[in-house]
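Have a look at this one before I ask anything.
The complex appears here minus one protein chain, its other protein chains still in place.
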Amino acid sequence: MNAIDVSHISKSYGRVKALQDVSFSVGKGEVFGLIGPDGAGKTSMFRILCTLLLADKGTATVDGFDVVKQMNEIRRRVGYMPGRFSLYQDLTVEENLKFFATLFGTTVDEGYDSIKAIYSQIERFKDRKAGALSGGMKQKLALSCALVHQPSVLLLDEPTTGVDPVSRKEFWEMLSMLKERDITIVASTPYLDEVRRCERVAFLSEGRVMGIDTPEIILDRFKEIFNPPGLENGSRFKVQGSSDNVIEVEHLVKAFGDFHAVDDISFTVKKGEIFGFLGANGAGKTTAMHMLTGLNQPTSGTGRVAGYDIRTEHEQIKKHIGYMSQRFSLYEDLTVAENIRLFGGIYGMGSEEIKTKTDDLLRQLKFEDHKNDLVGSLPLGWKQKLAFSVSIFHEPAIVFLDEPTGGVDPATRHQFWELIYEAASRGITVFVTTHYMDEAEYCDRISIMVDGKISAMGTAEELKRNLNQPDMDHVFTYLARQATRSSD
Amino acid sequence: MRQFISFVIKEMRHILRDKRTMLILFGMPIVLMLLFGFAITNDVKNVRTVVVTSQMDHLTQQAVDRLAASEYFTIVKAVSTPKEAEWMIRSQKADLAIVFALKHQGAQFIVDGSDPNMAQQWTTYAQQVVANPSVSLISQKLLYNPRMKSAYNFVPAIMGMLLLLICAMMTSVSIVREKERGTMEVLLVSPIKPLMIIVAKVVPYLLLALVILTMILLMSSTVLQVPLQGSLGWILVLSLIYILLALSLGLLISNIAQTQFVALLVSAMVLLLPTVMLSGMLFPVESMPTILQWISDVIPPRYYIQAMRKLMIMGVGVQEVWREVVILIGMTALLLVVSLKKFKTRL
Partner (left out) sequence: MIKYLLQKEFLQIRRNTFMPKIIFIFPIMVMCVMPWVMNQEVKNIRVDVVDIDRTTQSQQLVHQIEASNYFIFNGQKATYHEAIKDIETSKADIILEIRDGQYLIAANAVNGTKGSIGSAYLSQIVTSRQLILYSQFSILSLYNKGQNYKVFMIPALMGILMMMLCGFLPALNIVGEKEKGTIEQINVTPVSKWSFILAKLIPYWIIGLLVLSLCLVLSWLVYGITCEGSLWLVYLLAILLALFFSSFGLIVSNYSDTMQQAMLVMWFFVVCMLLLSGLFTPTRSMPELAYMTTYVNPMHYFIDAIRTVFVRGGTFPAIAHQVLALSVISSVMAIWAVKSYKKNS
């Protein structure tokens, strides 16, 4: 008997067809991937499977039970982790975990083995409120909460968005352990390495199944979508001969109580450079970025951004930088054009200038048709491209990007990096954090933060050579595994 | 059962962690009770009075002395022409002027009539003081509330309002917040039954409401010295029914509202305001136009407050309030059924 049988499922929201005649089946104990670009209908599919949503047409069974008629049976057997799994912000890490464990009818002790690899990294913070965790750590806690019980079918909707590569590996190792216990797993992911770890994958696009097969075959068949040709790093026009440092940081420290989130870091970034700021979740990247952008005061140390002191001239700095945060940061209830106009205006651009530049920008992004759409109605990848374009709309000296491509599909990420290159070629310095190691290779220079300190810095080539590792993935894993503070 | 308990504990934590909300929740009843008990009175007191008389003779002097002696009036000035007195009222320096006619052939009262109610009372009181009926034929008796404390009227009203606010608003917001943050999805898919989710959500607020109810009752009998005339048991039973009703209302709001913003506005503006205004909490239902009386017929707190006034203050037996009890139970049942029916077990 198949664990999941889906036949001819269709679902539409108003005029938008989310799913059209989707059929597939998943065997017992199989690891099955649902992949496809944003808006392909993956989330709708998950919701139908876990009985949260009623399909318009078609039938589906999970573990032999019908998703419509035998809702309660399914809910007793299924584990579900929604894309935006959200924790209780005012409960501590431990309380969250305990609550979800009891909710699923088990205890933390019973389920500890299955979450150990990931939970041990955040256990140190178990008395901290979930709201005070960094983005990636929240996701790890959410994963722990979702995995603490052992259902017969596990549905995971993009579980690793925003999680660093090392933890992602550990997560998938945990999943294969679960598989050995005959647990069926359906997961969606934008990461290609994760796709490869599935036994079979279904590729969805615009609500239709385009193909179901092993990952190799699917990735090969749709390679122009999944494997866009790499960006030629050398082909980029580099701002030559610039030796001006636009960011200079010396002995920067940010302490919250006796916890040093950023612990004595020093580095410089040159004009026009693309600087990759890497590190595991909770290593202190976002905190460091908040200090550079003038959102936070450093505890000690000095720094200059675009020639201004980060302690005293933060309002000056803000005039010369662009910023795009992890959390999507445009106003969802304004249209594309209105958002551009707002941020253009905030940076003191004139109406005429905004108008002409808006048209240029929309043409470049091929967004002309969506000029008057509400931003909230756009797919994630589009929003991210738009948010980036808005953050450099006023031609800042530096743009800070905090995990700009989290959860975005490969093709869109490719386009996103083309935008970054284009900006860099105009002389804009790019300061970017990412968890995609292929993106790390696109950067001119990389620093890797571990436990609040910078443990390695240089070009991708230099890092690989110095640490004697074959690729960036290994470099990162090698360094991040040396971390002590999140696992003691 | 373990799931249920841990769910309740989780809800309790949410409530207890939010220090500011807690402060307001417990501070509000105390402050309101104190305000209504001591500060808010409709008493006629310290009315700024001007005496107009051309020549102060013996009888007039006596009348003025009586005025000055009463706690109702404060004589601010004595002037000689009505014009001056009127000017004083117009410039907001006095509220009432008494023009004594020559040879005690009566008197004219000039009053700031912008508040007709108070103006009425001022003149009635002033007339009585000035006329000073030597032999009183009338004895007055104020039943249930001999010292004319507004607290007698307002304690049941505060109970009606606060219980509704806490139960309806807090419950609806706590459910909608889970929807908004996405945790509801996980709760729904978990093995716990939807009914259990609701009950677990409601229990902490029920407890909270009971604590606040106890607080109000204690304060009213100790600080405000409003005696509890009726049977405590029935007061509690009736309050419990009312709390249940408010909780079902909160549940209903949470079914309609998708965002906390809407839930808050609905409970604060659409629910609370009519309650305060139309339930007879502050303004007597009898003096409203008929249409509004009809509307007020369907407002649950009206019956609760009515019943509480009778039970607590007048001390009548429960048989005198059976009508209110039946109506409240009926409304609770109806709301509960509707809100449970409408509770979405899917997205």
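In order of appearance the chains are A and B, and numbering begins at 1 in each one.
The rule is short, and it goes like this: contacts are C-beta pairs under 8 Å (C-beta built on N, C-alpha and C of every residue); 3 or more make two chains touch, one makes a residue touch a chain.
Fair warning: this is a prediction, and the values are worked out from it, not measured in the lab.
Colleague: Return the single residue from A:F343, A:W382, A:W417 or A:F476 that touches the missing chain.
Modeller: Hidden-chain contact among the options goes to A:F343.
Colleague: If the hidden chain were put back, which of B:R2, B:R90 or B:K344 would touch it?
Modeller: Per the contact definition at the top, the residue touching the missing chain is B:R90.
Colleague: For subunit A, which positions touch the chain that isn't shown here?
Modeller: Interface residues of subunit A facing the absent chain: 293-297, 314-315, 318-319, 321, 323, 325, 327-334, 338, 341-348, 374, 400.
Colleague: Just the residue numbers, please: which parts of subunit B touch the chain that's not shown?
Modeller: Missing-chain contacts on subunit B: residues 18, 20-21, 24-25, 27-28, 31-32, 35-36, 38-48, 86, 89-92, 101, 105-121, 123-125, 127-128, 130-131, 133, 137-146, 148-150, 152-153, 165, 169-170, 173, 177, 260-262, 264-265, 268-269, 273, 277-278, 282-284, 286-289, 292, 306, 309-310, 313-314, 316, 320.
Keep this in mind: only the chains that are shown with their structure count from here on.
Colleague: Let me have the rounded angstrom distance from the C-alpha centre of subunit A over to the C-alpha centre of subunit B, please.
Modeller: A distance of 52 Å separates the two centres.
Colleague: Within the complex, which stretch of subunit B touches subunit A?
Modeller: Interface residues on subunit B, with respect to subunit A: 2-3, 6-7, 9-10, 13-14, 17-18, 181-183, 185-193, 345-347.
Colleague: Which residues of subunit A touch subunit B in their complex?
Modeller: Per the stated touch rule, the residues are 47, 50-54, 71-72, 75-76, 78-82, 84-91, 95, 98-100, 102-105, 146.
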